[in-house]
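Complex shown without one protein chain; remaining protein chains in place.
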Amino acid sequence: MSTEYVITYKAENLYEGPVHKAHWQFLIIPEQNTTQDLVSIDFKNSINAYDERSVNGFGFRSIRIRPKKEFDQIRFEASFKLVKHQTNPFELDSGLTPSEEYEKINSLDFKVDFEPFLRFTHFTSLPDNSQDLFKFRRDISIFENLQALNTWIFKAIKYSSEVTDVQTTLEQIIEHRQGVCQDFAHLFCALSRKNNIPTRYVSGYLHQGNGYFGDAQMHAWVEAYIPNMDWVGFDPTNNILVSDNHIKVAHGKDYDDCAPLKGVVYASGDNETTHSVEVLSQEQQ
Amino acid sequence: MLARVANNLFWMGRYIERSEHIARYLNVNYFSSLDAPNSLSQSRQFVLHSMLFMVGEKEEDPTKVLIEEDVLFKIGLDPDSPNSILNNIKYARENANSARDLISTELYESLNKFYHFSVNYPVATFVKNGLYDFTTNITEITSVLRGKIRGTLLHNEVYAIIMMGMNIERATQITRIINSKYNDALKAQLNCGEPLSKSFEWTTLLKCTESYDMMRRFYKKTPTSISTLEFLVLNPNCPRSVMNSLNQVYQHILLLDTNRYYNKSSTAFLVGKVKSEYQYKHIEEIEGNIKSFIESILESLSQISIKMEKEFFNY
């Protein structure tokens, strides 16, 4: 069974003074992979500036815009059609015993191959006093440990969009125990990596209407690598495994690698940006 | 050539030219006033006000007593005064720095020496008794620079752009000097009853533009308002005249212009139009209304500069 999605991403930027020069890069196009087929991409902006499709440094599809005339406001609207195939993550099994799994992840080759996703970055570094916040048990599988971690974070952190922003580090999140999907995902990455599991930060869209946390904007979750099982998605904000409700755009070491919108704008005075995301779905046979 | 670098070369030319005219204006006005025929032209205050007027820093209160050292410092060596000679030279060098890979080592070295000469000139000497020495050096070094520009650069686009800058600036400065001296002549008429057409200030004007000898040779008569203006505005053979500058601007824009067809929005078209306007003007049209002539030519020159920026330096 599959689900057809129509996703609309809107952004509006208002500037106090005129903008002479600007560059933007959007990382909002859903990834083409085995669980999702991208059917169409439509992108427009209110000043009819030329947009070009490219890839970013990590190989994800991007849209770049460089207006050639002055403006003081600009609206972007992207819409994507996509078919998502249902998968059941619980059917997965590494076929290894826990100790075989741990032996594998502790090998040098494994650590070398997954170096980027074992690294402690600016957003995934644990403060000194929280290094052992969540320790894996050696008697259960990595998958079971990761599920436990998913639940633990969900319970430990209260979802709140009031407390944090895109600059918030783990130290503040652990102190206040509140945050948004991005913070849940960073904490998951940090604790999972601390237990030697390669883990990547994922940004994307979330099915709306199921009452999930974080569905009003672009969402963030994680993927952890389990030997013999490949990358498995976890959504700690909602304490669920990633399924056909999650539409992936990009992954990276942390938010910095996946920021949906990056810009260099030469303007004087204040500016205001608003984003919105709409995800409509329809089941297919 | 990079658009930004073209802009740098254009402004390098303008600033070199501008520093020369300001320096000469200070020099000539100060020293001709010492033995001027009427009491006003001889008055130090009159000269100081005139200097400020010329550099666009006019003192609104004509009765205000100016301090000579302050005025000379402000126009000559004040690092905080954007129009000072020192800053003009500094800007010229900064622009040259940015375009350094395109200009000759010889030109750069001269301009660099020029800058170090000015920046190291002792302020106390300058305001007390160094005015003659400093301004004479500035005008001489600018001549050297002009020689290096002509003699050590290929006469290609780089050269054409520098020459455009120098000539647009020359026409502008000559017009500003005419404006200042016209203003002074009016004052002298009002104050001492010296008839405008025979004012002593016309002689000073010609000296300020290094054109006195050429003019005497051409007319063989004492300068009057009409002959002076005719010479400085319309005579195509006087290398300091507005007409000559416009002709040079036109000649150099043709080197840059690649329009194969008639293009009324090009810089070349605009320069041609302005040039033709003055080519077929007679001096009575100007002499009757000097004020409006000055406004109109300055406006035309600024339009040319803006158009150049759009067509060539837009980056």
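A and B are the chain letters, set down in written order, and residue numbers restart from 1 in every chain.
Here is the rule we go by: a residue touches a chain if its C-beta (ideal position, glycine included) is under 8 Å from a C-beta of that chain, and two chains touch if they have at least 3 such contacts.
Just so it is clear, contacts and distances are computed from a predicted model.
Engineer: Determine which name in "Lactose ABC transporter membrane protein", "ATP synthase F1 subunit epsilon", "Transcriptional regulator" or "Circularly permuted type 2 ATP-grasp protein" the UniProt entry assigns to the undisplayed chain of the complex.
Structural biologist: "Circularly permuted type 2 ATP-grasp protein"
Engineer: Who touches the missing chain here, A:Arg75, A:Lys104 or A:Lys262?
Structural biologist: A:Lys262
Engineer: Of the residues B:Asp78, B:Glu94 or B:Glu210, I need the one that contacts the missing chain.
Structural biologist: Residue touching the chain left out of view: B:Glu94.
Engineer: Tell me where the left-out chain touches chain A, residue by residue.
Structural biologist: Residues 23, 25, 50, 52, 54-58, 62, 64, 66, 108-109, 111-113, 115-116, 118-119, 253, 257, 262-264 of chain A touch the chain absent from view.
Engineer: Even though one chain is hidden, which residues of chain B still touch it in the full complex?
Structural biologist: Where chain B meets the chain not shown: residues 1-6, 94, 97-98, 100-102, 105, 108-109, 112-113, 116, 157, 161, 256, 258, 312-315.
We adopt the following convention: only the chains that are shown with their structure count from here on.
Engineer: Using mean C-alpha positions as chain centres, tell me how far chain A is from chain B in Å, no decimals.
Structural biologist: 63
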